[in-house]
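With one protein chain held back, the other chains of the complex are shown just where they sit.
For subunit A:
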Amino acid sequence: MGVVVKKVELSWLDRTYVWPVMKGMGITFRHFIKQLFTPTSKRYTIQYPDMKKQMPAGYRGLHELKRFEDGAIKCVACFMCAEACPARCISIEAEEFSNLNFTQGFEEKRPQVFKIDMLRCIYCGMCEEACPKDAIWLRNDYEVAAYDRLSMQFGKWDLMNTYAEADGKERISEDPIPSVPRRAIAM
C-alpha cells in the first residue's frame, strides 16, 4: 500500500514569496540581535582556552590515585583494576612494607610501580568500578595531552599528584613512613 503524500496548500500570501521571506528575515534578525547583545560569558559557545567547561560530577576524566591523610597511597596493589581494564593500560608492580614494632606490628602491600598508559586508556571507568579500596578515581580533568609519547606514561607519583593543585593539596613524591596499619584507618 502506497503512502499518500499530502501536498501542503500555500495561501496566496505565501505563494508571493515576499512575505515568507520577510518573516524568515525577521527570525534571523532576532537571532542576530539576541546574539549580538549577549555577553560572551552567556553565549552557547565556550571559547576554549579562555573559558573551560565545568564537567558534571560523574565525568570520567584523568585518573587520580587517592591517598590517606598522611599521604600514604590507598592502593593495596590487588591488581583488580589491571584485570578489569579492557584496554590493558594499567601495569602494577607490588611491594611489601612493614613496621614490625612490638605493639602494632603489621605487614602490608602497596604498589611500587603503578603505571597507566594514557595513550591506551579509554576512560571507561572500569578500574574505578573494580577497586575494592576506592583508591583510583576518574575525575573531571580532560586536558590530557603531551608533546611526546613518553610523557603520556603516567607513573605512580604523577597519578597521585594529578589533582593536588586543584584540591589544594601538596605534591608528594615519596611514601611516608608508615606508623599505623592501613586497615586501622577508617575508609
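Convention: a residue touches a chain if its C-beta (ideal position, glycine included) is under 8 Å from a C-beta of that chain, and two chains touch if they have at least 3 such contacts; residues count from 1.
Throughout what follows, contacts and distances are computed from a predicted model.
> Of the candidate names "Biotin transport system ATP-binding protein", "Acyl carrier protein", "NADH-quinone oxidoreductase subunit H" or "ABC transporter permease", which one corresponds to the UniProt protein name of the undepicted chain?
"NADH-quinone oxidoreductase subunit H"
> Looking at the whole complex, which of A:Gln47, A:Ser98 or A:Ser151 touches the chain that is not displayed?
A:Gln47
> Of A:Met25, A:Met55 or A:Ala146, which one is in contact with the hidden chain?
Of these options, the touching residue for the absent chain is A:Met25.
> With the missing chain put back, which residues of subunit A would touch it? List them for me.
17-18, 21, 24-25, 27-29, 31-32, 34-36, 40, 43-45, 47
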